[in-house]
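Of the protein chains in this complex, one is absent; all others appear in place.
Up next is chain A:
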Amino acid sequence: MAKLNVNGRTIEVEVEGDTPLLWVLREQLNLTGTKYGCGIAQCGACTVHVDGAATRSCSMPVSAFDENQKIVTIEGLSPDSSHPIQQAWLALDVPQCGFCQPGMIMAAAALVAATPRPTEAQIREEITNICRCGTYNRVIAGIQRATTGPGAAG
């Protein structure tokens, strides 16, 4: 049994404690926007926010969490895709296949929350998620648009 706070709701799940948070989100809570890519915290497709920090959920056992930690998934980032990162992604058509993008968007949203005006060098250093389609340049442009362009986060 684990008690979690996910997307603003406290919920209880019946699951082995060593189950990674990723699989609790996907299989117990039906929040499949968070993706499995590697299972060893290499690719970032499973990125969620834990108290605002980008966290790779595939390598964190659910037993490491309690209801006091606020977990936010891609489904909970904004109610209507209105987060400045999502809006910038829409304006620039960032996703290709889109599979890595929930993790990419969550990583980017955490970055701009911590660093409201990241430099290009900071973006390149901080966002280590893998995209095999190769959206990196539009991801950089998207973060810059979200933080300095029209409708910037702040």
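Everything below uses one rule, namely that a residue touches a chain if its C-beta (ideal position, glycine included) is under 8 Å from a C-beta of that chain, and two chains touch if they have at least 3 such contacts; residues count from 1.
Basically, contacts and distances are computed from a predicted model.
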With one chain of the assembly withheld, which option in "Xanthine dehydrogenase family protein molybdopterin-binding subunit", "Electron transfer flavoprotein subunit alpha", "Biotin/lipoyl-containing protein" or "Isoprenyl transferase" matches that chain's UniProt protein name? "Xanthine dehydrogenase family protein molybdopterin-binding subunit"
By the contact criterion defined above, which parts of chain A meet the unshown chain? Give residue numbers in ascending order. 6-7, 9, 11, 16, 19-20, 23, 26-40, 42-43, 45, 73-78, 81, 86, 89-90, 93-102, 105, 123-125, 127-140
